[in-house]
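Every protein chain but one is kept in place in this view of the complex.
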Amino acid sequence: MLYREAGQFKSSYGADQAVFPIAQDRWFIAAAAVFAFVVVPLIADDYWLQAILIPLLVYALAALGLNVLTGYAGQLSLGTGGFMAVGAYMSYKITTAFPELNIIVVFLFSGLFSAAVGIVFGLPSLRIKGFYLAVATLAAQFFLIWLFNKVGWFYNYNPSGTIDAPPRAMLGVLITGAEAQPEVKYLTALSLLSVFALLTKNLVRSSVGRAWMAIRDMDIAAEIIGIRPLRTKLLAFAISSFICGVAGAELFALHFGSVETLAFDINLSFLILFMVIIGGLGSILGSILGAAFMVLMPIALTNLFVGGLGMQAVTAKHTEFMVFGGLIIFFLIVEPHGLARLWQIAKEKLRLWPFPY
Amino acid sequence: MHARNLILAAATAAVTTALVTAASPVWAAGEMVLPSLVYRTGAYAPNGVPFANGVSDYIALVNAKGGINGVKIKLVECETGYKTDVGVECYEKLKGEGATGAAVFNPLSTGITYQLIEKTWVDKVPVHSMGYGRTAAADGRVFKWTFNFPTTYWSQASAVIKYIGDQEGGMGNLKGKKIAHVFHNSPYGKEANPTLEILADKFGYELIMLPVDHPGQEQKATWLQIRRKKPDWVFMSGWGVMNQVAIKEAAAVNYPMDHFIGNWWSSTESDVLPAGDAAKGYKGANFHGAGADWALHGDILATLYGGDKAKAGGKNFGEVLYNRGIVNAVFSTEAIRTAMGKFGDKPLTGEQVRWGLENLDLTAARLKALGLEDFTNPVKVTCEDHETMGPVRIQQWDGGKWVYVSDWIKPMRNVVRPLVERAAAAYAQEKGITPRKCDGSD
Partner (left out) sequence: MGVLNEFFVLPFLDIAEAPLFFIEVIIGGLSAGVMYSLVALGFVLIFKASGVFNFAQGVLALFAALTLVGIMEWGVPAPVALLLTAAVMVGLAFAVERLVLRPLVNQEHIILFMSTIGLAYFLEGLGDTLWGSNVKKLDIGIPEQSFEIGGVLLNQFELVAAATAGTLVAVLAVFFHYTRVGRALRAVADDHQAALSVGIPLKTIWVIVWSVAGIVALVAGIMWGSKSGVQFSLSLIALKALPVLILGGFTSVPGAIVGGLIIGVGEKIGEVYWGPALGGAIENWFAYVLALMFLVFRPQGLFGEKIIERV
């Protein structure tokens, strides 16, 4: 009744090809945007912003990046942590070398470096496929981490070997550094995520996106109908690494403020991949839902066990692991195509509500 | 599918309520909160558990005796699993806990320490990273909110070199000797490197650097190189599973154990026990006593365990890291006591506890009164010096327990302090911090 497309007529090609052709979707997105941009910064406290929402947004961006590569172009990658490290370390190098440069520009430049690295490590994908490729991308993961740990130039030769985000302002408002307001950091992360989500959404509807999906579904067939695998695959690697690089720079400058290479180790790569799979391969919304699941669920479980049931911190953690593992399996059994698919089903049900036939 | 949908709905509802109704217990008046970031799970739990038990036992003892000047301490544990992001989450959750907020944070991980240092400036909660974390924080003029007494990795490295020189019959004899540094290939493991390099220049020994990548379950290549190059001494900055494997591999290449010295995170019971007899003779640096034969331990045993040794043993009673937990808890509670001398006997804010940390003067008499005579050294923190460069002692594993084999060794202040000041100045410049004058005006 509420979610009805009947009567919404399109009178131009533009309207027909809009990102959100259904009016209710547009209202919903607008409401969600208002909520996220206006209401959340007003009501959320420090803990919610710093410990939950900012990492959630950053991980969602990284998941979006990986989803381009794995979900749309079908190339399984476990090098995400490495590409994010490139973004983080390059943003540190750029911003310490050019302190006047706008920090957003710094993020984008470090994304470019990450894209270049992604192209190099994407080359084997022309020959290697599936799980073999996944393991091969681990070469990128281990090599990059080793490199940033080993070569002093990347951390300006400081004796601790970690990098610290210096305070940087835009339009007179501090964005990075310890003194920046959490609300500002949150809004920065949110804006970047929104922009990239919108860009990606459009990209995957374009000929580039269709080429990716053709490669994903069957690369030989795609090649036969005239899609160049070299260009298509490397473009996917480049764009994916670009987004992951920006996410890495954000993780460093907005969330942590100070990182060592351990923050980008293989566990991060796995974490992002889990987000993509749980959220839904080949879905923008899925990346965000997946990140939300992986960030919120452990915290919610801890709160439930420690705060709600009064368990010891350690028992709670063990139980949390078991329940979390069980939940992953449960969700996969209920809906193997991820949370995004659950959302889609919900929408379809809503279309018929309250008179299903 | 109905049952599944039901479970799904139930799970969603449970999670939502859990998130919304995050723990908000009621605080008793006259209580202050001491957060304890622990890691009782994950790959490093064998180290995290005894430490956390030491802290919680000491605080329980303090509370059993009526608290600090009548103020009870509420120890709130938060499980980090040694993960940085979880540690930050814990910090955000606990920093405002209780009536006056958290007293002081002990991050218990290099990664988390680095995160929290950044946040202390804004939140005004002190961080005390006891013998780990950012060494440059020893310069209190730049790092107002961070403390790392009684000593640091850099001081430790210099003390170990001093010990080796002593064993060789004088620092002059170090010339031409070979010393290998086997280290965890992370910022933590690399901490000692600059100090060791400078000392190598100074005393003319050859330094062999052997990094081991995380986690370090496979070290064949490292120990083959040691077999080849035959260093006279091996110093190790290891962590977690790397230690146990290193000791086993050292035995496998017949390296003499009494020339193998671990730093204070590489010389605990859980490092040597899995290696069995092979570990006999292995040495380690430490800044406090081992074993349970201290007056305080008798007190804990009687008060908390009713004299039941077996029960206490289950809580790692008297292990090296348990004792380190006690030292850490002593420092925290004594700092709070110091601060109470100025601000009164009531729950204190983090800012007030910071004053207590900076003016902490733990004398030998006070240590004796606590039942810790000669267990660790007196500490006097100042505004300039947040480290105090406390002495280090070498202990040796005799197959069943750790025994002292050296006196307290003073680190080389003239070598380490300039390094600290240089690193702190670089940090201050990068961050735009004006160092304090330390004349009482700030």
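Read from first to last, the chains carry the letters A and B; within each, the first residue is number 1.
The definition used in the following text is that contacts are C-beta pairs under 8 Å (C-beta built on N, C-alpha and C of every residue); 3 or more make two chains touch, one makes a residue touch a chain.
None of these values were measured; they are calculated from a predicted model.
Undergrad: Could you tell which one of A:40, A:266 or A:285 touches the chain left off the display?
TA: Of these options, the touching residue for the absent chain is A:266.
Undergrad: Quick one: which of A:22, A:44, A:119 or A:139 touches the chain that's been left out?
TA: Selected residue, touching the omitted chain: A:139.
Undergrad: May I ask which residue of B:64, B:224, B:364 or B:403 touches the chain that does not appear here?
TA: Per the contact definition at the top, the residue touching the missing chain is B:224.
Undergrad: For chain A, which positions touch the chain that isn't shown here?
TA: Touching the chain left out of view, chain A contributes residues 76, 124, 127-132, 135-136, 138-139, 142-143, 146, 150, 218, 220-221, 224, 266, 270, 274, 277-278, 281, 315, 317-329, 332-333, 336.
Undergrad: On chain B, where is the contact patch with the chain that was removed from view?
TA: Contact residues on chain B toward the absent chain are 40-46, 49, 185, 209-213, 215, 217-218, 220-222, 224-225, 227-228, 240-241, 244-245, 248, 251-254, 270, 273-276, 278.
Assume only the chains that are shown with their structure count from here on.
Undergrad: How many angstrom between the C-alpha centroids of chain B and chain A?
TA: Inter-chain centre distance comes to 35 Å.
Undergrad: Which stretch or stretches of chain B touch chain A in the complex?
TA: 4, 7-8, 11, 14-15, 17-19, 21-25, 38, 40-41, 77-79, 81, 84-85, 88-89, 92-93, 96, 110-111, 114-115, 117-119, 121-122, 134-136, 185-187, 190-191, 194, 213-214, 419, 423, 426-427, 430-432
Undergrad: Please give the residue numbers of chain A that touch chain B in the complex, ascending.
TA: 46-47, 50-52, 55, 96, 146, 149, 158-162, 164-167, 177-179, 255-263, 265, 296-297, 299-304, 306-308, 312-314, 316-318, 321, 327, 330, 333-334
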